[in-house]
Each structure stands twice: as C-alpha cells, then as structure tokens.
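What you see is the complex with one protein chain gone and the rest in place.
Chain lettering (A and B) follows the sequence in which the chains are written, and residue indices restart at 1 in each chain.
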Amino acid sequence: MDVALRNVNMLPVRTWNRLGINDTGLQEKFSDPAPYRGKALAGSLPEGVSLTKKPFPVSDAETGMGKDTADFVESHSNCGVSLCAAAGTKAEKPVVLNYEISEKNPTVIDCNEITAEEGSEITVVMGYRSEGDVPGFHGGLTKLYAGKGAVIHLMQIQLLGDGCTHFDNVGAFAEEGGKIDIVQAELGGKHAFSGVKTRLGGTKSQLNMNAIYLGDHQRSIDINYIAQHTGRKTSSNINVSGALLDEGQKTFRGTIDFVRGAKQAVGHENEYNLLFSPKVRNRTAPLILCQEEDVDGQHAASTGRIDAARLFYLMSRGLSEAEAKKLIIEAQFHPVIDRIPDMELKKEVSDFVKGRLSQLESMG
Amino acid sequence: MEKKKTMVKDIDRTIYDIKDKVHPSYEVKEGLTPEIVEEISKTKNDPKWMHDFRLKSLEIYNNLKVPDWGPSLDGLNMNDIVTYIRPDTPMRGNWAQVPDDIKNTFERLGIPEAERKSLAGVGAQYDSEVVYHNVREEVRRQGVVYTDMESAIRDPQYGSMVRDHFMKLVPPTDHKFAALHGAVWSGGSFVYVPPHVKVEIPLQSYFRLNAPGAGQFEHTLIILGEGADLHFIEGCSAPKYNVANLHAGCVELYVAKNAHLRYSTIENWSKNMYNLNTKRALVEEGGNMEWVSGSFGSHVSYLYPMSILNGENSRMEFTGITFAGKGQNLDTGAKVVHAAPHTYSDISTKSISKDGGTCTYRSSVVILPQAYGCKSSVNCESLMLDDRSRSDTIPVMDIQNDDVDVGHEAKIGRISDDAIFYLMSRGMSEEDARAMIVTGFAEPIAKELPVEYAVEMNNLIKLEMEGAIG
Partner (left out) sequence: MLLEIKNLKVSVDGNTILHGLNLNVGKGETHVLMGPNGAGKSTLVNTIMGHPEYKVDEGSIIFDGKDITHLPANERAKAGLFLSFQNPEEVPGVTLENFMRTSRMAITGKPVKLFAYKKELKEKMAELNMNDGYAERYLNVGFSGGEKKKSEILQMLMLNPKLAILDETDSGLDVDAVKIVSQGINQYKNKDNSLLIITHSAKILESLKVDYVHVLVDGKIVKTGGSELVGEIGRNGFQKIAAAAV
C-alpha cells in the first residue's frame, strides 16, 4: 500500500517556512500489513504486569508525531500489546518485545499502550531489527500513562538495516508524582522518524528523556520531542546526542512548553551533535514556550567536530585518528546504552554501533 | 560606562505623544491600487526604472500571502492605510528653515541637540518625507554622501549606484511587506562612505510618524567602500493614535571588504504600530557587521535583521533587547547565513515580558556546504515579570557541513526572590530592587548603545517597571 502522512513531527509553534523545519511528511510504498508472524514478547511477563486492554485513561492524549500518524497506526496495526502494571507492584524484570522485519514480515505496524497504575513501576524494552538490508516498513504508536507515583521506563531500540523506513510515535501522560523515563536509540534504517510528546499533568511529575542517534550512509533522521508542563513543580530533562557521518541528515525539534499554572516547573534540554563528514546536514530547532513566570527553562546545543584537544590526547596515547574518533562516538553513546536493563541487548546495541562504525570510510 | 542614569530626570512618555496638527500638502486616497502607486511615482518624479519597479512590486504584493507563522496581523487593514503622506515642506539643509511645529517635535525629541553634540550628520524624516538632512562639513569633505533617497536616485553621480543596489538584497519577492515597500516606499537615507574613509562620529537618522492611520516606508541604503568604517544610528517614534499605523521600512547595508559598519536602532513606536521592518546586510571578505537593536514600542513587531556573510573571514555580531508590555506582541531576533568559509557570527539577545505582553525570540543560523571553518554562537535570555505574559524562544540552526563550531544557549526564568531579598536587605524597596535587577539584565545591551539612547532605554525600563508590583 501507499502511505502519505502529512503534518508529521510538527513544531508546536511555526517559524519561517523556507527553513523547511515546521513539519515533515512521510511518503512510502510498502507491503500491505499482514498479521505479524512470530512472537514479539520474549519470555514471560513479570509479576504484576498483565496483558489487559483497558480504555486508555487519557482521552485527549497527544503524540509527538501527530494525529495523522497515530490514526494511521490505529487503523493499520498488525501487532502490539496493551500492558498494565497493577497498583503498587514493582516489576523486577523488563517486558521485552522484539519485532523483526524479514521477508515474511516486511511490514510491522505495532500499536501499544502501557498503563502503570498508582504506585507501580514497569520497564518495557522494544527492539526493532531486520534481516540484513531487506526492504521493509515499521511504524509504531505507543501510549504511556503513569498513574499517581507510578514509574514507566520505556526503551525503544531501533537497529534496522538500510532497507527499512521506520517511525515511532509516542504520547505520554504523568499524574501526580508519576515518572516517565524514555530511552530512544535511533541507530539504523533508511529513514527514521520519531516523536514523543509528554504531558506532565500531575504535580511533581517528571520526564527523563535520553536519546542517541547515528546518522551514517544516507540515513535521514527526523525527531520531535515535546515536554509540556501543565502541573506544578514538574520537571523535564531531555538529552539528545549523536553523530552524523557520510551523507547522514538529522532534524531535531525539541520543545519545552510551560503552560500557565505550571509554577516552579523546571525544564532542561541538551543536545550534542558530532559531525564527521562535509556532506552531513544537521538541523535543530530547540524551542522554549513560556506562559508562566515561576519557571526555570534552559536549553543548550552544541554542534561540531570532535574537540581537537581530546582527539590529540587520545592519539598521543597511540590510537589512530579513526580509532580515536570511533572511541569518542562510542563513549558518547555509553551513558544511554548503559541504561538498557538487559545485558544481552546492551551488548547487541554496543556491537551494532561498533559494526556500523567499522564500515566507515569517512573517519579520516 | 554611563552610570549616572539614576540622576537623570525621567523622560516623560508624553513627549512622544504630542500630536502635531495634520496639514499635509498632498495625500493619496486610502487603500492600495495601481493608480495610487502611479500617483506616488509621478509626484516623486521617479525615473522610469523606479516607476516600473514600483508597479512590478505591487503585482508581487498582490500575489503574496500574509505570513502564517508570526503574531496576528488581523488588526491591520491594508485598505485603511494611507500609504503616502507628505508634510507640506520641501527638504531643508538648514534647521532654521524647517517649519515650527515639525521642528518643535524633533527638538522635544532632542534631535538637533544630539547633532550639535556628537553626530557627524543628521537626517530627520517626518511621515513619508525627509524634512531635514545635514552633514558636517569635514565629513562631507572626506567624500561621505548622506542624503535622502529621492535625491540620491536622481543624483548624476550616485543615481546608478542606487539603481545597482536598490532592493537587490531585499527583493520585493522576499515577503509580502517587502513587496509593499517596493511599491510605495518613500523617504529614507542614502549613505556612501568611500574606500578607506573612517567616519569618526556617528551619523543619525530619526523617523517620526505623525499622521494617524498612516504608513511609513522609508528606505535606507548604506554602501561602504573597501576598508570604510561607519556607525549609523536610527531612531523611530510616533504619537499614539487609536488607528493602526504601519511601518514597513527596508534597510539594505553593503559592507565591502574589510569595512566595518555598526547599525544601532532604538525603536519606540507608539503601541498601535505594526512594525514590519526588513533589514539586511551583505558582508564581504573580512568585513564586520555589528547590529545593536532595542525594541520597546509597537503593537506588533516582526523584526529580524539578517546578515549574509558572503566573503571569507567576515563577521557579524547582533546584540538586541526587546521589552514587551501590555498589548504588545514583539517578535524579534536575527538571521545569519554563513555563505563563505571562516565566517563568524554571534547573536546575543535579552527579552523582558510583563503585563500581558508577548516576546518571541526567533532566529535562524544557516551554514552552507561551502562555508567550512565557521563559528556561530547564539545566546538568548528571557525574563518573565508576571504570569500573564508570554515569552517564546524559537531558534533554528541548519548546518550543512561538518567543519563548524556552533553553540546555542537559551534561558528563561524570573527574578529570583533571593536576589530581591538581597537588594532589599541593603535598603532598597521591592520596586527599586526589581527595577535594578531588570536594568542590570539589560545592561549588556545598554552599554552597546550610544549614551543618550542608553539613558533613554534605562528610563523606559524604569517607567515600565513603575507599578509593576501587585
């Protein structure tokens, strides 16, 4: 089927059209979604977590990539889960979901809901892989709801081959004292899109967002993160870091939105981009929207080559320039990879990055 | 540093609000038609190329849409704007000959006094026409040209230079209001500084919009020869009327190899003004463009001075402050395109929102593929003085090669209670403590301004801060 999604990853407030950053589109031709063949859920569910479909508690939940994309997944999904962590339970081990794009599963469209009831804690790891460079399509929608004092850890690890187009659309809501903790690793694919919108509605609710990306070959990555503070004393922390190589392109929109009434809210956003090739393109739009006086909002972004002094230091210890650069990229990804709770997956991600970097010609 | 501001008597906002009786010698009908543009062209005695340019611009204007991304322009009805009002006085080179009421207005604003004191030349525009232009003799002898645009276009020596540069940097196709400007522009200044001439003291122009419901569309064209150096100061004001006024000026600055231009603006239009001004500089090899910009007035502003760093090792620095109070939506910032290697840009802005006012910082930094070895740094800080106001920060960076060093920092917040307590523990009232902190916040910008403007700015802040508590 053909899909043409518009108004994807929209900036909450528009700016000059000629910069081409206000939104993007997603046009793709892919095999019609057939029921997913295979088992996505690895192992058993941890105690306290069940596969129960309940009406999602937030009726007007908004997502990072926008309504068109969310509607598309809802009407075409061929897999996905609805997880619920029962009140007061703390799941020790993560729920692991693996989706593999292959010749028999060329199209994966997963629609997920994760609800953490009052005082519960749940960790969900979603891995997206493909058989070599097989052409394929992945589109996902994940809605998160953290009840009072509940904690949701969501890790989305995308390790697709260069034949795949991928998107992950996330919408999250946190009640009083609730905590949303998201890790996204956009490491493969031909075109990768991701959008996360979190509404911090409850007093003292929190968002922790850590993302890494690797833009090598001709990959284009398009990201839209929005932290909307409506509750008092809410806090958000968004960190994005990555590297662009070859002809890689990345667009990052990051918005901290302080709505009137979000007194004593704190929102911080940091972005760190390393560039390695003259043909890369890095676009960034870090927004702070503010209608509340009693807040603390900060954004910092830094883009450029590896610090020459650091490179020199490593080379003075015997590393070649290419080795030194690889080491620095890996080091940059480490804090995020370290958050992956599953040892095997951690190693897999680490090896994936190593593998990608070993193919590089442009490392000087 | 001028630190005696607290000793200076507060200037009274009413000096801006004095309205002179409107008795223009000539006024076109409201609204914009080809006939009106023809009429303007005819009365201005345009050369043919300018006549054609105006009509072409009008066509473009009619085909372009109003921007869909900024503050609302709903209150602006183009059919109500009297595009062209000319005061009934020809241009003077001698202050004594300027009619008394116009002269009084400028004297109240301190214009001739400023000239006597510290300026190399002064131009004053009243509604659509320049009423006064004067350059010091020693500056004139250096070959510096400072005259009104209409004279410059017809000048046998500089006419072709004007034609070669006029709206080449800001073409009428740039946006709807640039097209409008191209069709109906009137007045403004032309400055030419020959190669290697350094103008030691600033040139200043002052714009005053007096007629209600009028538009001001002055065109400023400054051309600096290789290695030339100039500081140009622009001031704007208008009295308050109840109908919307429109300012759609255009500033084009050409900074040749190794030349240096500093362009300072204090904009204090009355709070019914739609200020849709376009400013752009083209900077050649080793050239240096410095913008200093203070925005206090207007109901709505769209203002983003742009620099095109066209030559290797060229630089631009932008320092700006915006203060939005009740009923104001000020969308300001800067744009820069790094089009050559080893170019440098630095944008540093502050904004203050209070009393329901909206400040938006908007910027773009573009580094083109061929522009390697570039450095760019953006720093913007916003201060919210209450929870009825709004402050948005919307920067974009588009980096198209890897050999760059680009940094961006933005901060938003309030005056800390601890800082107020600290100042109060030293005897200051809460009101004074807040005013002092806000003045301090604006200080890095104030110190870049000419002294009389810095004093004016601090007084404006004080005035705005009065009664800000409770």
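To be clear about the criterion, contacts are C-beta pairs under 8 Å (C-beta built on N, C-alpha and C of every residue); 3 or more make two chains touch, one makes a residue touch a chain.
Please read all numbers here as calculations on a predicted model, not as lab measurements.
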Chains on display which the left-out chain touches in the complete complex: B
Where the missing chain touches subunit B, by residue: 1, 3, 6, 416-419, 421-430, 432-433, 436-437, 439-444
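Methods note: only the chains that are shown with their structure count from here on.
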Subunit A residues touching subunit B - in the complex, by the definition given at the top: 11, 13-17, 19, 21-22, 244, 258, 260-261, 263, 275-305
Subunit B residues touching subunit A - in the complex, by the definition given at the top: 68-69, 362, 364, 366, 369, 372, 382, 384-387, 389-414
